[in-house]
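Quick notes on the structure that follows.
With one protein chain removed, the remaining protein chains of the complex are shown where they sit.
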Amino acid sequence: MVTPALAILSLFTLGLLAPFLFALLPRHAGKLLCLPPAFWCGWFWSKTPASGQTWTSPWIPELGITFSFRLDGLASLFAILITGIGAMVLLYTEGYCGAKPGSGRLYGLLLLFLASMLGVVLADDAILLFLFWEATSVTSFLLIGFEHERANARRGAVQALMVTGGGGLALLAGLLVIVQQTGQGRISAWGPLAGDPLYLAMFALVAIGCFTKSAQFPFHFWLPNAMTAPTPVSAYLHSATMVKAGVYLLARLSGSLGGTEVWTWTLTLVGGATMLTGTLLALRQTDLKRLLAYSTVAALGTMVFVLARGGAEAASAFAAFVLAHALYKGALFLVAGAIDHTADSRDAFRLGGLWQRAPVLATASTLAGLGMMGVAPLAFLAKETLVDGLLSPPDVPSLIVFGVMAAGAVAIAGIVAFRPFFGKADPAIADGHKPDAPLLTGPAVLAVLGIVGGLTPTFVFERIGGPVAAAIGGGTDPHPWALWHGFGAPLAFSVGTLALGLAVYRAWPAWIARAAPWPSFGFDRAYDAGLRGTVSVARAFTRTIQNGRLRAYLQTTIATFLVLVTLAAVRWNPSPQIRLDTALPHEALLALAMLLAVLAAVRSVSRLAAVVTLGVVGFGVALTYALFGAPDLAMTQIAVETLTVILFVLTFYHLPRFARGSGTRTRAVDALLATGVGATMAAITLVASQRLLGTPISAHFAENSLAEAHGRNVVNVILVDYRGLDTLGEITVLSIAGLGVVALWTFGRRAAKGGSA
Amino acid sequence: MYNLLAQTDGNGLAKRLAEAFPPPTIDWPSILPIALVVCTGIVALIVEMLRPRQNNNAIIGFSLVGLFFAGLSLTSQFASPDLESFGGMVLRDRFSLTIQLLVVMVTGLTILFSDGYLRAKRIPFGEFYPLVLWSASGAMMMASSKNLLMIFLGIEVLSISLYVLAGMSKTETKSEESALKYFLLGAFASAFLLYGIAFMYGATGSLHLDAIRSAWNPNDEAFRNMMLFGMGLMLFGLAFKAAFVPFHQWTPDVYQGAPTNVTAFMAAGSKIGAMAALWRLLSASTTNVDLGATFQSYWMPALFWIAILTMTVGNLVALVQKDVKRTLGYSSIAHAGYILVGILAHVNNPEKVGIGTTVFYLLSYSLMTIGAFAVVSLTAKNGKEGTRFEDLHGLWKRSPFAVGCLIVFVASLIGIPPTSGFFGKLMIFNDALASDLMPLAIVLAVNSVLSVYYYVGIAKAAFVDAEGARTPESAPMNLGLAATCLLCAGGIFAVVILFNPLMNWLVGAP
Partner (left out) sequence: MTGNNLADYLTLGLLMFSIGAVGVIVRRNPVVIFMCIELMLNAVNLTFLAFARYMPSSAPASGREASFMSGQMMVIFVMAVAAAEVAVGLGIIMAIYRLRKDVDVDEMNLMSG
C-alpha cells in the first residue's frame, strides 16, 4: 500500500546511504543517485491525472496525528517537479563538485531535502506536513551553510533558518488552531473555514508561515543571502522547490481559507509588493545568482498574486506558471553555475562571449532565457493564461504591476541568459575549463522541456493544468491551454512588455556602471538591527540582574516577593484589625528578651556576641516549647541549639573578623528593603491572625495532653512505630549531613596540608 | 508497642489516640524503590570506605544494579491500584511511579558518564555515588507523597546532598562559590517554603494536600488570607527549586560552577522533583466554582506571568552567554517555563489536559539535557575544564560521535522535528490552546525562535576548527560517556517512534 510513503522513505534512506556510495564511486555518484528520483518522477507522471487518492494509518492518536498522504493534481504537479528537477540537479552535482571530498554529504543532504519536500506536498495530515516542512528548513539550513568555513555562508544559513523557522512556528500555531477548531487533523477533511470565529488568527498565522518560506515581501531578504549555497543547492531549493512550499501550501489551503476579502487583499498586496521589490532589486545586482534570486522573489510574488484571485481559471494559470518557472529558472541557475565553473566569475557585468567556449551551454541558456522572457512556448502559454485572467474584466493596477514584473523578467533574462554568452567579453575574465556532460545535461534537459511542453499544450493541460484546477480551483477550467490565443489584448500586452524589457536591457550596462551604490536600507538591515537590539537588551539585562552577587540575588527575590504581596493586598484589600491582648508577664518578658536577642544578633559586630545572642533566641524558643506543653520538643531544641552554637563557635575560630561596613548606597538599598520586609510582614501578621483573634481558644487537647504524662511519650512512640518512613528520612538527612561535614572537613585539611607542603 | 499501650493505659488517652490514629496501612512495595535507592547509596558508601582511592567500577556497578532493581520494582507496580499508606505519608499512583522512574533513569544516566569525567577532572570524591543516589531518593520522595512533611523532607534530602555535590571540586574556587550560593539561597528558600507550610497547616489543620481542597472557603476572609499567604510562600520556595524567573538567579552561577556531572543531575533530576512537587501542590490547590471564587483564580495570574517571564528571560539572557554550561543553565530555565505552561494547562482544565504532556516533556527534557552536559563534560582534562564556547572548538575532529549526538540534543532542545523536543513542545502548545492559555502558547512559540540562535551557536562551536583558539585536548571518549550519549540520543528518537505504547505504559490509556 502507501506508495507515497514508500517514495519518501526510499529517497530518505538513499540520502542516508549517499555518502557511502560517494565514498565507493566518487566519479559516478551523481549518475547513480539521480536514477531513483527519476523513477519516481515517472511514476508520479504516470499517476496523473490523479483524483485525490488518500492513504492513512494511525501514528499518535492522542494528538490526532496520522500518517496520511494524498495524491491529487496539485500534489502530483509538485511531486513531478521535485523528483524530476531533483534528478537533474543530482546529475549536475557530479559535474559541479567532481570527486571533491565532502561532496558525499552534499548528495546526502540534497536527497534528504528531496524526500522532505516530497513529504510536504504529499502529506495530508497537518502535523505531518509541518514535520516535513521543518525538515526542509533544517536541510536547507545545512545546505546553505554547506561551506561553513565562510562567514557569509554561516550568516546566510542562520538567517534563513531564523526567518523560515520562525515562520514555521507561526504556521504550526495556525495549523494547530485549525485542528482544534475543526477537530480534524486531515487537511482534506477541512471544509471552508471563513465562518470560524478564529478565522483571522488561522489565516494570519498560516500566511506568515507561507510568506516567510516563499520569501514574500517583507521577508524576501533571506533568499538572496541564501545564495552563498553551492549552485546546485540554489538551483534546486531556492528556485524550483523549497521556496515554492509556501506557495504550495497557500494553494492547498485556498479551498479552506480562501475566498474571503482578507485572503484576496492580503495575497494581492503582498504578492504585488513582492513582484515589484524583486524586480527592482534584481536590476541593481551584477552577481548572476543574486540576479536570479531576486527574479525568483518576483516570480514567487506572481504566484501568490495569482492565488489571490481563486477559481479554476486562476488555478490553471498558476499551474502553468509554476511548471514553466521551475523549468526555466532551474535551467538558468544551473547555467549560472556552469558559467562560474567555465569562466570563474559570476559577474554579469563583465562576462561575455562565452558561446564559443561552450556552445551547448549557450543553446540551453538561450532556450531557458526565452522561457523567462515569456517567448518560449510553455512560458508564453503561462503568461498568456495569466494575462487573460487579468483582462477579463480588466484590472488596471494589477496589469501595471504584472507588466512591470514581466518587463523586468525580460531584462533580467537578457542579462543572465544572453549577455554572458553573446555580450562583449571583459578581457580580464579568466579562461576556465570546458563544462563536461553531467554539467550540461541538467540545463539542457530542463530548457528543452520548457519548449517541448509548450508545443503540446493539450497534452500537458490534461496532465497538469486540468488536475490542478480540479484540486484547488473547484472545477474544470473552461479555457484549456492553447498556444495561440489569436491577435488580441493579451498578445499586445506581451509584445509591449517585451519591448519595454528589451529597452531596459539595453540601458542596463550604462546604468549599472553609473549607478552609485544606493544608500543601504531594507529588511536585511532590519533583521540585523533586530538581532543586535535583542542582544544588547539581553546584555543590559544580564549586567543588571545577573551580576553574580549573592546579596543582589537575595534582594531581587525579596523585592519580587514584596511586590507580589503588595499586589495581592491591593487586589483583595484585606482589612487588618489591631487588637492588643494581655500577655502574662513572664511570657511577655520572654518574648521581649528574644526580640532583643534577635536584634542584637543581626546588629552585632562581634562574632562571639552574635553567636551568643543567637543561642539566647534558640533557648528562648525552647522555653516557649516548654510553656506550650511540649517538653520533649524543648529538649530536642536545646540539644540542637547547643550543637549549633558549638559548631558556630568552632567555625568562627577559623574565620576572619566581620567585614567592614558597606557603602552608603548599599546601605540605603538595604534599609529600603528591610523596611519593606518589616512593613509587609507586620501587615501580613495582622491580616493572617485576624480570624484567630475572635476564635475562642480551645485548650482542650493541650491541657489534656499536659495532664497526662504518658501523652508526651506517645508522640514519640507513634513517631517511631508508625511513621517509620519519616524517621528513615530523618536519619538519611542526618547521615548525609554528617557525610558532608566529614568530606569537606577532611578534604579541606588534606588540601591545606598539600598546599603548604 | 501500640497494642501494649492500649492495654496498659486505662485512662482513655490511648483509646482516643487509637481513634485519632487508626493503625496505618503498611504497603511495603510502595516504599521499596526509595528504600532500594537509599540502601544502594549506603552500600556504595561502604564499598567506597573499604577500598578508598581505587577505581570506582565496583561502586558504579552496584549503583547501576541497585537503580535497575528500583526501576523494576517501580514498573512492577504499574498495574497495582492507587494506594495511600503509612498513615497518608506515602502515595502510590501513576504519577508518582512515573516520576520516580524518570528520576531513577536520570540518576543512572548521570552515574554512567560520571566516572570518566571525575577522573579527567581529578576529583577524588568517591562519595559522589552515594550522595547522588540519596539526592535521587529525595526527588523520588517529593513525587510520592501528598503530605507536605514528606515533600519538604524530599526537597531537603535532595538539596542537602546537592549542596555538598556542588562543592565537590574542592580545589576550584568556582565550585565552592557555587556551593555556597546554592546553599545559602536554598536554605533561605526552604525557610520560606516551611513558613508557607506552617500557614497552610494553621489554616487547614493538616499537612495533607487534599485538606487544602476540602478546607477551601473563599468567603471566610481571614481563612482565605491565611491560605493565600501560605500558598504564596510555598510557591516562592518551589519556584526557587524549579528556577522560575525571578527566583532563578542562582541557576546559571551554580550550573557553571558545579562539576558538570552534578550540573547534569541538578538540571534533570532536581528539576523533575521540583516539577513533580509543584504539580502535586497545584493540582491539590484547584477547587470547584460552586464554593464561590476558586483558589486557582488567586494564584493563577501570578504563575501565568511567572511562566511568561521564565520563558522570555531564560532565552533572552542565553543569547549573550559565552559559557556553554551557563547557556545550558539558562536554557534549562526556559524549559522550566515551558513545563510550567504544561502544568498550568493541566491545572486550568484537568478534564481535557492530562498529565501525559508534563511526563513526556520531563522525559524528553532529561534525555537532551543530560546528553548535552555529558558531551560538554568532554572538555575536562588533566584536572582542568574549559566550558567556554571556544573550548568546544575542534571537538568535531576529536570525537565525531559525541558531536553527532550533540547535534541531536541541540536539535531536540530547539524543538526540531522529528525529535522528542519538538513533540514535547507541540503537546504543550496543544494543551495551552485546549485550556484557553493562548497567550502562553504564543510566548512559547516566539521563544522557540529566539532559542534557535544560541542553540545553533553551541553546535557551531563544536564544528569550528581548533586552530588559533586555546586547544584543550579533551578527554578521550570513554565507554560510559559513549553509552550515555547513545542512550540519550537514541531515546530522543525512540520516544517519538514508540510514542503511543510508551505513553500508554507510562501514564495509562487515555
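All chains are identified by letter, namely A and B, in their written order; residue positions are counted from 1 within each chain.
Heads up, the rule we're going with is that a residue touches a chain if its C-beta (ideal position, glycine included) is under 8 Å from a C-beta of that chain, and two chains touch if they have at least 3 such contacts.
Keep in mind that what you see is a predicted model, and the values were worked out from it rather than measured.
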| request: Check each of B:Phe199, B:Phe265 or B:Trp279 against the chain that is not shown and name the one that touches it. | output: B:Phe199
| task | From the listed residues A:Leu269, A:Val360 or A:Leu673, report the one that touches the chain absent from this view. | result | A:Leu673
| task | May I ask which residue of B:Ile34, B:Ala70, B:Val164 or B:Ile343 touches the chain that does not appear here? | result | B:Val164
| query | Which is it among B:Leu207, B:Ile414 or B:Met503 that touches the chain not included here? | reply | B:Leu207
| query | With respect to the chain omitted from the figure, which of A:Ser57, A:Ser392 or A:Asn547 is a touching residue? | reply | A:Asn547
| Out of B:Ile26, B:Leu83 or B:Leu184, which is the one that touches the chain we can't see? | B:Leu184
| task | Over the whole complex, note the residues of chain A touching the chain we left out. | result | 542-543, 546-551, 554-555, 558, 579, 581-584, 587, 591, 594-595, 598-599, 601-602, 607, 610-611, 614, 617-618, 621, 624-625, 627-630, 633, 636-637, 640, 643-644, 647-648, 650-652, 654-656, 658-659, 662, 670, 673-674, 677-678, 681-682, 684-685, 688-689, 692-693, 695, 697-702, 705, 715, 718-719, 723, 726, 729-730, 733-734, 736-738, 740-741, 743-745, 747-748, 751-752
| query | Going by the touch rule given at the top, which residues of chain B touch the chain that is not shown? | reply | 16-17, 19-21, 149, 152-153, 156, 160, 163-164, 167, 170-171, 173-174, 176-181, 183-184, 187-188, 190-191, 194-195, 197-199, 201-202, 204-207, 211, 214-215, 252-253, 256-257, 320-323, 326
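Going forward, only the chains that are shown with their structure count from here on.
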| message | As a quick test, compute the distance in whole Å between the mean CA positions of chain A and chain B. | response | 28
| Which residues of chain A touch chain B in their complex? | 59-63, 127, 130-131, 134-135, 138, 148, 154, 158, 161-162, 165-166, 169-170, 172-173, 176-177, 180, 531, 534-535, 537-539, 541-542, 545-546, 548, 550, 552-554, 556-557, 560-561, 564-565, 568, 572, 574-575, 684, 687-688, 690-692, 704-705, 708, 710-711, 714, 717-718, 721-726, 728-730, 732-733, 736-737, 739-740, 743-744, 747-748, 751
| request: Provide the residue numbers of chain B that touch chain A in the complex, in ascending order. | output: 1-2, 5, 9, 11, 13-14, 17, 21, 23-24, 31, 35, 38, 45, 86-87, 89-90, 125, 127, 130-131, 134, 137, 141, 149-150, 153-154, 156-157, 160-161, 163-164, 167, 170-171, 180-181, 184-185, 188-189, 192, 199, 220-226, 228-229, 232, 236, 240, 246-247, 249-250, 252-253, 298, 302, 313, 316-320, 356, 411, 416-418, 422-423, 426-427, 429-430, 433-434, 441-442, 445-446, 448-450, 452-453, 456, 460, 463, 499-500, 503, 510
